[in-house]
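One protein chain is absent from this view; the other protein chains keep their places.
Chain naming follows the written order as A, B, C, D, E, F, G, H and I, and within any one chain the residues start at number 1.
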Amino acid sequence: MLKGIPSILNPDLLKIMMEMGHGDTLVIGDGNFPAAACAKRLVRCDGHGAAELLDAIMTFFPLDTYVEKPVAVMATADGEDAPIWKEYQQIIARREGEAAFEQVERFDFYARARDAYAVISTGEGALYANIILTKGVVIE
Amino acid sequence: MLKGIPSILNPDLLKIMMEMGHGDTLVIGDGNFPAAACAKRLVRCDGHGAAELLDAIMTFFPLDTYVEKPVAVMATADGEDAPIWKEYQQIIARREGEAAFEQVERFDFYARARDAYAVISTGEGALYANIILTKGVVIE
Amino acid sequence: MLKGIPSILNPDLLKIMMEMGHGDTLVIGDGNFPAAACAKRLVRCDGHGAAELLDAIMTFFPLDTYVEKPVAVMATADGEDAPIWKEYQQIIARREGEAAFEQVERFDFYARARDAYAVISTGEGALYANIILTKGVVIE
Amino acid sequence: MLKGIPSILNPDLLKIMMEMGHGDTLVIGDGNFPAAACAKRLVRCDGHGAAELLDAIMTFFPLDTYVEKPVAVMATADGEDAPIWKEYQQIIARREGEAAFEQVERFDFYARARDAYAVISTGEGALYANIILTKGVVIE
Amino acid sequence: MLKGIPSILNPDLLKIMMEMGHGDTLVIGDGNFPAAACAKRLVRCDGHGAAELLDAIMTFFPLDTYVEKPVAVMATADGEDAPIWKEYQQIIARREGEAAFEQVERFDFYARARDAYAVISTGEGALYANIILTKGVVIE
Amino acid sequence: MLKGIPSILNPDLLKIMMEMGHGDTLVIGDGNFPAAACAKRLVRCDGHGAAELLDAIMTFFPLDTYVEKPVAVMATADGEDAPIWKEYQQIIARREGEAAFEQVERFDFYARARDAYAVISTGEGALYANIILTKGVVIE
Amino acid sequence: MLKGIPSILNPDLLKIMMEMGHGDTLVIGDGNFPAAACAKRLVRCDGHGAAELLDAIMTFFPLDTYVEKPVAVMATADGEDAPIWKEYQQIIARREGEAAFEQVERFDFYARARDAYAVISTGEGALYANIILTKGVVIE
Amino acid sequence: MLKGIPSILNPDLLKIMMEMGHGDTLVIGDGNFPAAACAKRLVRCDGHGAAELLDAIMTFFPLDTYVEKPVAVMATADGEDAPIWKEYQQIIARREGEAAFEQVERFDFYARARDAYAVISTGEGALYANIILTKGVVIE
Amino acid sequence: MLKGIPSILNPDLLKIMMEMGHGDTLVIGDGNFPAAACAKRLVRCDGHGAAELLDAIMTFFPLDTYVEKPVAVMATADGEDAPIWKEYQQIIARREGEAAFEQVERFDFYARARDAYAVISTGEGALYANIILTKGVVIE
Partner (left out) sequence: MLKGIPSILNPDLLKIMMEMGHGDTLVIGDGNFPAAACAKRLVRCDGHGAAELLDAIMTFFPLDTYVEKPVAVMATADGEDAPIWKEYQQIIARREGEAAFEQVERFDFYARARDAYAVISTGEGALYANIILTKGVVIE
């Protein structure tokens, strides 16, 4: 553990977030997401909720301002918003400002996960809780 | 995730618990424990409390009945019991029956951790929350 | 060995089952199945029968309820049902409820095995005893 | 699988048996034996009984005729013979001729396992079912 | 060395033969065959003749009875039979019964070697001594 | 790069700092320090000054309050203080409060570096610029 | 450190520069460049400016004289020259003589980085500071 | 070093030459050849001239007699013969008999190097000194 | 295969012989020798006789002339010479001149094998056929 870094962020995850550059994507998968099958780089966060993790990640992670929708979620089967998305939007608004979410069909979402820089597996029990973040630039 | 297995147990941890045999030891270290420096096999459970993890482990883990004290904790500097030990005792009593705890001095505890089959690092914030479990036999 | 986990499940197999997500597939091959040639991840269970292993796996493994036929077998050359399929159906019915089986032609079956998350090789002596399981979701 | 080789012998096990030379030892551990902690080379045979495995091994494995007792078992706590030893003696007598068994105290047995060429973990449920075989020479 | 296993079969070769399943192929290359360049899995048997090795392999290896020609040789430039083929036919007839050989053009043969489960390099000095074996099933 | 993390800290270094626990030590070596020869884990920061790096590290790194002198420097040959130590003391005072430095003889310092959790090599040109930090606990 | 080699050049970077041949390319990415995602071989130079690094590299690195433009930069969104390019041109003019720069669109630049022999990640804070060098021949 | 083997041949190079079979190719690149970028297997012979190395290689290496031109060189830009080719021809004539050389355009040459069994990098200073050898058969 | 190198010498063996220097030892073990258990570097030559292999090795291998007995054999239990030693002496006399053999007790021989640069396992069926060669210098 270090001062000022939430203990939910494991060393590999923070290392991977630091390695990422402009336009690279990071996927947070829920407990049933086929993370190990998709991931180029897999980070396991078993037992943790996705929102708690997202909040810790967004402490350090800049979103891409060069694209219209730097955040994507997996579209539900019935076209309704999943309840957890509201929580995601509040976290992101608080850290990086309001952002509209892109909705991506399930199998297209898997394809994006295979192209992502890394995929995080969590223990999130909510359905349709998968989310993709596109990294922006840090201006020092 | 699987049916009947708590999501806090990650795949590597359960694999390691299955590989262990009679007399092998498993250490749960708190957030400040030098786990990576001591461990022959390291399992990271960043961000989780030690008691929640112990409870999930004890669902499957038999304690050694061939020794007097199959559980050890790190002795506090002032000789008082650490508050979290009571929680540990309740978990163990519920899963395997009452068991007295051995208290081990800090640097002796590190030596045992270096000999242990595996060490788990957690995000536990309580002090003196480190604990060693000695595995017993399964009678089918 | 652990309490409540059948000893026929080896540590690697349970670890792999835990890593799998929604839609990932697991193949149980009989003693003559070209498992090592097909498998992305190979789990050896030499000397064990396929039905005994299936029964242990189904203790923990949820079937996919999003697809019509979450179980597939290799179609016989003569179009008849292989005798062991009945045994498979009883096991699955007992663990997850009745499920119709898809029949897949031999070389198509090999292609699916190459795409599967993992392939298990057994010592099963019965012919046409190969089976594919599609993982579903765990609702906690 | 191959013609004339029992399917309970996995490829790694037979390879290891072939690599061994005069005086090298092979340990068969029961289901509670700390095999992974002791083994220089570990062969997992989860779910199998030790006697069935011993019988398959002895089909190919010559015992050392240069030493008085080429077979050792772990001494019981009460000094009585473990019931499974009789079964072991019959298997060895049938394959290689009568042989007296050395009895080795538990922690000395662990030390020998650490020096052994390989250790096999099984799912054997009987207690004190651990056995060490010393390899002899093949005269062609 | 083990009882009943010819010493010309090295541990890796027997392990590989055990891992192979129905339809997998095994190539025996002569001393000039580009084995290392083609092989997914390479087994070196430097200094040995191909016929002696084939004979030892066929002690354990079942040929595929589901295809018309489970054995293939590299076609000679002049279309004549290579002298060593007769020796191969006698070995195979003795172990598995008479079998017609498929003749495969040199560069097609290389392509099959690249798809084979394993390729064995030998010290065989005869020309056109390369041979492919397709594995069948073992009925216990 | 991430928000709030100085770009001089490379991903491996931050990962290693996160992995360290109470009592583990971290060495910053100057440009002539035999870092690669001593280090269990080596982090290269070629071209950077040691003070600039120390300042970035101390943003996150807690010093051990259980020992009298959690910081050590390599004693100079003439017993005088090296000029850069004053800079080190100011950095540490600003981040963690005043701390007295232990002075360690050159070859004893090498022995401590061999026991340290990690050693950082820098391009620091000042002489006797080597420093050891002992990690303390994070109280959340 | 060695005599005559700038300390900003780390051992891996110089090794990689030595391994490169005629026509191979080397990319220097700024602090936000997705270096780890693109690179066949990644060299981390966290915290360093790109111009300082370019200057050290050009001490040893010959530019390709067989192509018209051996240096490429990432084209800006507005078509203007990035301020840092002037600095790059002065460095290159001083080391290898005047050279016109090719401007490459952002996503084409990424494609070239994926084909490059190596990619260097820096801590450069200036935007559009990415540059590709094509290696020429050394005439001794 | 061994009796009768020139000391310029390093152990990896001779091992690789022994592993090669009929039709496999070996590239000797000059000091500016992009060997590391092209090679499936790279052998470094830094500081050595190509002709000296070719002479040592041809002591053991049979050229392919099944093809018209078993030796290829990189065509010069002006279509003239490179001076070093004459030296190559004399070496080959002395070892294996006269052989005409195929001339291959620069980028086609790179493509062949990527397909070659191995590429050797030398310190040869002459231009257009790159050469490809196709291995023939050894008749014992 | 290469011109002038016996095909019984496999690529790894010749590579290892080339890597050895003055005073390094090479062990040839018979078919029952515990080669894999002793060897720092193991070379398998299954199925070959030890004398045939020794003859090929001695084509290239210089014996140490700085010691009195550069060749050692394993002493027999009865103190008699093993029949194969005469064959060894003839081979060595022919290649390097007459040399007296040191006789080493069985367990001392094992200790020397553990210190040897490499150990070769053969299929030699003769008893007490193990031999150690000490490498000398090559004067070019």
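One rule holds for everything that comes next: a contact is a pair of C-beta atoms (placed from the backbone, for glycine too) under 8 Å apart; a residue touches a chain by one contact, two chains touch by 3 or more.
All values reported here derive from a predicted model rather than from experimental measurement.
Novice: Have a look at G:Ala77, G:Ala93 or G:Val138 and name the one touching the chain we're not showing.
Specialist: Among G:Ala77, G:Ala93 or G:Val138, only G:Val138 touches the chain that is not shown.
Novice: When the complex is taken as a whole, what residues of chain I touch the one chain not shown?
Specialist: Touching the chain left out of view, chain I contributes residues 19-24, 117, 137-140.
Novice: Could you pull out which residues of chain G are in touch with the chain that's been left out?
Specialist: Looking at chain G, the ones touching the missing chain are residues 1-5, 7, 10-12, 14-19, 59-62, 138, 140.
Novice: Could you please point out the chain H residues that touch the chain left off the display?
Specialist: Residues of chain H in contact with the hidden chain: 1, 6-12, 31-32, 44-48, 123, 125.
Definition applied: only the chains that are shown with their structure count from here on.
Novice: Which pair in B-C, A-F or B-F has the same interface as G-H, with over half of the contact pairs matching by residue number?
Specialist: Match found for G-H within B-C, A-F or B-F: B-F.
Novice: Could you please state the distance in Å, as a whole number, between where the Cα atoms of chain E are centred and where those of chain H are centred?
Specialist: 32
Novice: Go ahead and note the Å separation of the Cα centroids belonging to chain B and chain E.
Specialist: 53
Novice: Specify, in ascending order, the residues of chain G that touch 2 or more different other chains.
Specialist: 31-32, 125 - these are the residues of chain G that touch more than one other chain.
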